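Yeah, one chain of the complex is gone here, protein chain that is, but the others are all in their spots.
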Amino acid sequence: MAAEMGGAPLLEVRDLAVAFDTDGGAVHAVNGVSYALREGETLGIVGESGSGKSVHVLAMLGLIPRPPGRITGGQVLFQGRDLLSLPEKALRRVRGGEIGFVFQDPMSSLNPGMTVAAQIIEPLRIHLGLDRRAARARARELLDLVRIPNAAGRLDQYPHEFSGGQRQRVMIAVGIACRPKILIADEATTALDVTVQAEIVALVQDLKREIGMAIIWITHDLGVVAGISDTVQVMYAGRILERGPVDDIFADPRSAYTLGLLRSLPDLTRGRAGRGRLRQIEGAPPDMRVPPPGDPFAPRNAYATARCRSEMPPLVQAKGAAPGHLVAAWYDLPEILSDEAERAR
Amino acid sequence: MSGIDRDGAALLPSPTVVEGRRVPLPREPGTLRAFWRRLRARRSAVVGLVIVVGLVLMAVFAAWIAPYDPTETDWGAVRAAPSLAHPFGGDEVGRDVLARIVYGARASLGAGLVSVALAVSLGLPLGLVAGYAGGWVDGAIMRLTDALLAIPFLILAIALAAFLGPSLTNAMVAIGLSATSTFVRLTRAQVQALAAEEFVEAARSVGNPPWRIALVHILPNIVPAILVQATLTIAAAIIAEASLSFLGLGQQPPEPSWGAMLNVAKNFLDQAPWMAIWPGLSIFLAVLGFNLFGDGLRDALDPRGRT
């Protein structure tokens, strides 16, 4: 995939699978996810709750609680090293150093008992080995960089003294502190007001230009993805159902699930999927303790065929779509849609 | 946001990660059966239940189990070491220690049950009223329980027993009164939590009178929490009765009580240590049994968290 686009992949996920053990049996949260991320690429991963979009990135950096979490298979190559077989100590050097994180809820994701300075300084001292004074000076620069006014005066304040948007800026400062190769933003704007969301997205894009890092932007909001990503990847029930260049995904969706997501977007003005009524996807995600044998979306998919219900389709290049536009579907969505349009006429 | 609970699965950092589990679990047809299944699955709870049932049987059938009359003295058995005739030995006036242990279960379990029953029957209505009525009634009841809680449990029980006069009955009353505040508080907290729930809201909106809402809609839902607390309080009450009897403020001689037996035994530690071993072990087992059972009950009734 990334190889097709030229350039060696920075991160390559191969057949990653994650399960959680519960009283009711193992929950298969991630089921064989494979993709690659180029240097400087922004990858938007979209999916609803339970799609495995967050779990799989947390799992690859050893951030899911184990037990009950368990990585049941796969490899994650970061600059050639398999993160999954890395000892915890070496993995710690990657986390926060080469791969930075921004989490969803800036209220609960910052330590309420530590000053903002202490929290920004931490990765600087751990990964860059800066002394206290240098780290503090750098922390001040970082607060400037994420555009917090009067940075010097706010270093010694506690998170509760910042507004929600400012807290997320602090989180971002922590995430980029060591100039990571990859910044993973896990629902980074979900908890924020719409206007603040836009500011944060703009900030991250500026920082990306400045630092030249790759970004994995995880969200359930296709709208945010459209504005920020180079590549979009749609996940459902622990699998990738569709993946491709952002414009192509929006203009020419090949998975019924992607189509459903696009149709549930209110003010989408581009692409043919945007036309028509606002629709909700009927039904609920499958019980992941007993994943369905075929396409996990088949039970909710009006276009599903018998084969969809019995056999999982592979993720392959979509016929007639832009190169790198992959889909996992037995049915041919454009064909079905044009038939539908025909009949409607 | 982070869900923590006892059954492992939910120790996940955030809801986004818990997603995978957000599937509705299939509901068991009989909730009581489901509860029993969960209880049985916890080995420690079963051990607790076995101990408790064993002790209750021992107390009920004491007359058949005990080899001697617990108050009968035998000068030949004064501080006698354990033997075939007296498996647990003899006490300072030659009474059979085993017989006294068996009969002592009556004082311990009786005190535990009676005092907790008293505490519940006082605390539950007060808590219901406080939680549901709110306002100054709530304020008055809460200040009163605060005041009672300001006096440490055993100190209050000792003081009450002292002024009431030493006897097992008074000890039970003292322990029951001292434990009442716990139940007032618990009931009130539960009622307040429930009063905000939608089904109570709904019951209110169709014009149910307050007493009916409290008794029909709220009370049944707080029974599990009360039950768990009651079981754990029985454990505390058994220790309290033993403590009062140990101090001489509970069961009066020559009637047997484990606490009182220990009180005497401590004077003969170097000559007759068995006098101290058995009663202490009995108290320990009884308390352990109720604690284990109560902990298991809590987990089985509320798999999501602590009460």
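Every chain is named by a letter (A and B) in the order it is written, and numbering of its residues begins at 1.
In this text, contacts are C-beta pairs under 8 Å (C-beta built on N, C-alpha and C of every residue); 3 or more make two chains touch, one makes a residue touch a chain.
To be clear about the criterion, contacts and distances are computed from a predicted model.
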| request: Could you check which of "Cbb3-type cytochrome oxidase assembly protein CcoS", "Alpha-ketoacid dehydrogenase subunit beta", "Glutathione transport system permease protein GsiC" or "Transketolase family protein" matches the UniProt name for the chain that's left out? | output: "Glutathione transport system permease protein GsiC"
| remark: Across A:F103, A:Y236, A:F250 or A:Y303, the one contacting the chain not displayed is A:F103
| message | Counting contacts across the full complex, list the positions on chain A that touch the omitted chain. | response | 61-63, 65, 67, 92-97, 100-101, 103-105, 108-114, 122-123, 126-127, 158, 160-161, 171, 174
| In the full complex, which residues of chain B touch the absent chain? | 1-4, 8, 11-14, 143-144, 146-156, 158-165, 235, 239, 242-243, 246-249, 259, 262, 265-266, 269-270, 273, 276, 279-280, 283-284, 287-288, 291-292, 295, 306
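Definition applied: only the chains that are shown with their structure count from here on.
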| task | Starting from the mean Cα coordinates of chain A and chain B, work out the distance between those two points in Å. | result | 51
